[in-house]
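Step one of this worksheet: look at the structure below.
One chain of protein is taken out of this complex; the other chains stay put.
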Amino acid sequence: MAEVRSQSEKIPVAVLGATGSVGQRFVQLLDNHPWFQVVALTGSDRTVGQLYGQSCRWVLAEAMPAWAAALPVIPSDPALLCAANPPVRAVFSALQADIAKNIELEMAQAGLAVFSNASSYRRDPTVPLLLPEVNAEHAGLVDAQREQRGWSGLIATNPNCTSTGLTIALKALQDAFGLRRIFAVSLQALSGAGYPGVPSLDIVDNVIPFIGGEEEKVEWEPRKMLGRFENDQVTLAPVVISAHTNRVAVSDGHIVCVSIELERPAEIVTVQQALSDYQAPAASRDLPSAPRPPIIVRYETDRPQPRLDRNLGLGMTTVVGRVRPDPLFHVRMVVLSHNTIRGAAGGSIYNAELLVNLGYLK
Amino acid sequence: MAEVRSQSEKIPVAVLGATGSVGQRFVQLLDNHPWFQVVALTGSDRTVGQLYGQSCRWVLAEAMPAWAAALPVIPSDPALLCAANPPVRAVFSALQADIAKNIELEMAQAGLAVFSNASSYRRDPTVPLLLPEVNAEHAGLVDAQREQRGWSGLIATNPNCTSTGLTIALKALQDAFGLRRIFAVSLQALSGAGYPGVPSLDIVDNVIPFIGGEEEKVEWEPRKMLGRFENDQVTLAPVVISAHTNRVAVSDGHIVCVSIELERPAEIVTVQQALSDYQAPAASRDLPSAPRPPIIVRYETDRPQPRLDRNLGLGMTTVVGRVRPDPLFHVRMVVLSHNTIRGAAGGSIYNAELLVNLGYLK
Amino acid sequence: MAEVRSQSEKIPVAVLGATGSVGQRFVQLLDNHPWFQVVALTGSDRTVGQLYGQSCRWVLAEAMPAWAAALPVIPSDPALLCAANPPVRAVFSALQADIAKNIELEMAQAGLAVFSNASSYRRDPTVPLLLPEVNAEHAGLVDAQREQRGWSGLIATNPNCTSTGLTIALKALQDAFGLRRIFAVSLQALSGAGYPGVPSLDIVDNVIPFIGGEEEKVEWEPRKMLGRFENDQVTLAPVVISAHTNRVAVSDGHIVCVSIELERPAEIVTVQQALSDYQAPAASRDLPSAPRPPIIVRYETDRPQPRLDRNLGLGMTTVVGRVRPDPLFHVRMVVLSHNTIRGAAGGSIYNAELLVNLGYLK
Partner (left out) sequence: MAEVRSQSEKIPVAVLGATGSVGQRFVQLLDNHPWFQVVALTGSDRTVGQLYGQSCRWVLAEAMPAWAAALPVIPSDPALLCAANPPVRAVFSALQADIAKNIELEMAQAGLAVFSNASSYRRDPTVPLLLPEVNAEHAGLVDAQREQRGWSGLIATNPNCTSTGLTIALKALQDAFGLRRIFAVSLQALSGAGYPGVPSLDIVDNVIPFIGGEEEKVEWEPRKMLGRFENDQVTLAPVVISAHTNRVAVSDGHIVCVSIELERPAEIVTVQQALSDYQAPAASRDLPSAPRPPIIVRYETDRPQPRLDRNLGLGMTTVVGRVRPDPLFHVRMVVLSHNTIRGAAGGSIYNAELLVNLGYLK
């Protein structure tokens, strides 16, 4: 497994937007990380100047790490981060898309490696949209990015939380059978909307069959990640996706019901085998946050379920169940992924580990 | 609107399986019905001999009618019902499929009109599977049924609750544009599983992506209801449906996310218009339980929602929203239907009203 | 029952803060009110200038009345209300306490009758804190208020939603047996926190054992309402209350578990009888919004329950159950009241009806 660096060898990092729900997940997952050490936490004007322990309304069941509670919240200013002691070398961004756009750019220009959850740069042709289990080779876009932008920093993004588990399952099928058309209907957890996010009155005894901007992301992002990387650019995969996205009264864990048309139809057991056997590319396989295994296939009639299965593989594993024939396409299934771990903070950290491994972040 | 009969002219009816959750809904909806009067309530051995008010754990927010509380629970025995004073002429069956099979047969053989929620006879080629807004003409199957079976009674069924709203919306599109292929993913309410039904530990902070036997029903039942009635038989509609069914933490109201391939593609506004304009067949339009209107189209981005929209049209109206283009097929939308009113007890009562109107029940 | 006024005789009223959740309840309950006609709706700067139907995110299951959707949202400015055609004579305030303080004062100074849900003036010795079933005679404070303030308007308040049902039940016991000490622990619905109110992540699979400022209100407000009105002032009732307040995942309906020390201990059946028999004072009994009956006693072991009992008496009736001996004090029970109907908007309207009946509002 991955080596543990000594304290002095760890890479100093910051979390941007650390007081929000994804920011908190970054802080929690980076606690005792073998390669990274959090030395700075940034927040909005409302929280700057306070200690993190005072300003942050912590919403996770895991306790806030003591070192985090004692850090002051500072502005998301690259100069401050580069002047820290030790100087920050990478940032994990939990900023909202509208403010991420400028700040993440400034950070990369200042030479920092930016690992972003925001959607701002996902469609930028020189920015890798990364799932290390899926498209580690897309990290090569960073070379083009650095050349074009003329910076020593970098921006790497992870997909939106619903695309995450879906794309990992699809990748296993793409490799084995080829993909054509996909129907995907999500039942998404509340934490995907951040905090305060969805008002409780909107979800008690209810379902909200709409999430702003989400369907567009789910229909596009997998195509980039499943695309071919050649000549320093990514060609979108020629698959077509139709997505319906829904919010349900679940704290964590996104469910996606998927029907898939394959290029080369296969028996259900073969499909299950392809999912179970799927391995991350070599560069991604032994990283500290690598899901072990990448995909778990469940054979019970009624699994996966969010409350029971979302924490498999420490929340990094994609869980697939109900693999069965589809009357219209070839195969259908249910995919579960922990949306704030694999689908957000854990995914960004895994991306950073990959870029360390590939030498883009030192 | 429908006339109100005098007390002595009302048709005496019984509710079979009256203590369960659908049975309770029958009792509540038949309270003050203009055409029917409940004179008997049947239950299982456990409850027989007690007063309904004592034996029934009432789970509806509407109060139990006083007349129901005072009725004794009797066995589901056709002889008892026919010997009642006045003699029962029709029964509303909330029995479970396994026991419905024999009892409903005996009731029809005894000359009673059986309006059943159970799945036992839905696939019987001489039994109409009825949604009066959709296929009133299928009631004509009763003639074939009576001839073949040699009875003066009848069995008419309503579809499962998820097929109900889905089929009503599809019928409007079938009439206007023709139908080819349909993806349907449901988010179903707890009351659809009866009482006690789903254990609370299974659904708190959770989704169950499986409902036993449901997908098969949703893939087949609409085809019968949308089929052509000719020469005393129904030909299944040549549409193909793929269904994923899920249970969510909602008390009442099933949501279905639907993508539809039309024979004759149309603009979204035209599709919305076809849904809004849809009218029930003349024989079904002015019945006491007729939904007014059959379909409501919502134009907000995030509707319909179960808690807010399930009671539109007294729970009998089908609510459609988010009508928008589909990247794979032609159009997609969200359909909501109250599962224990339109999708169960209210639907059976509406069926009975239709058969009265057509002269099959007197 | 209460007479219905002709359209021209109805009292023109406005709803202040009409777009919030309590404001919406006012609009819904005032639809077709026999005495009042809503002619103006006010809102915050964000919504002013838009039509109510456009600016308001309606969260009730009952549909927004068409007349309300068509009204423009105007500022909470008494001059505008008095200049309306016809001029507004009374306002129902759903403003938050901090901004209610000034605006309600200005409204009363402009000669308007203010019926407020806000806590701003509840402790003012010249402002009646009214539950018409309980302390109709406290309306007499308006005379002192007008004299001291020198205005022709008035301010009348209703208590916080948890104090409402509790005080109504306590009043029946005070009259029959006298009261000494009370323990009250609430399980409060989400709608009590307004909209957006409680974030869903805070309440899914959870309880929040704290509601800011609520315990202080529950410990003081009943004492004023149960107090004696004499010589133009109210003397607080000499009871002591200890309150614990909790938020639970319920949409509407506050439950309060209460243990009570009586002055004159009584048998449980006598206590149940006193609750059942309780009648509102004559002046309050036949008003349009009067709960019929004021209190319902349930005898089942596990009632009242919010989902099943909150709408009894159109949401205006207080429901009491589980009346049983208390090992420490004398009697204990469970009280349920619909918090946005009886406990907020419906209560204010009932107050206004009382002041019309007593001649304070014409």
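Letters A, B and C name the chains as they come in the text, with residue numbers starting at 1 for each one.
By definition in this document, contacts are C-beta pairs under 8 Å (C-beta built on N, C-alpha and C of every residue); 3 or more make two chains touch, one makes a residue touch a chain.
Every value quoted in this text rests on a predicted model; they were computed, and no experiment measured them.
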Selected from C:V185, C:I268 or C:L314 as touching the chain missing from the view: C:V185
Touch with the omitted chain, as defined above, among C:E106, C:D124, C:E137 or C:E219: C:E219
Sole contact to the chain not displayed, among C:D98, C:D205, C:E230 or C:E267: C:D205
Chain not shown, touching residues in chain B: 21, 59, 190-191, 195-205, 249-251
For chain A, residues in touch with the removed chain: 59-61, 63, 204-205, 251, 307-312
Touch list for chain C against the chain that is not drawn: 181, 183, 185, 187, 204-210, 212, 219, 240-242, 244, 246, 248-251, 255, 257, 259, 301-308, 321-322, 326-329, 332, 334
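Criterion: only the chains that are shown with their structure count from here on.
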For chain A paired with chain B, centre-to-centre distance based on mean C-alpha positions, whole Å: 43
Approximate Å spacing (C-alpha centroids) for the pair chain A, chain C: 48
Chain B and chain C, separation of their C-alpha mean positions in angstrom: 40
Touching two or more other chains - residue numbers and ranges from chain B: 204-205, 251, 307-308
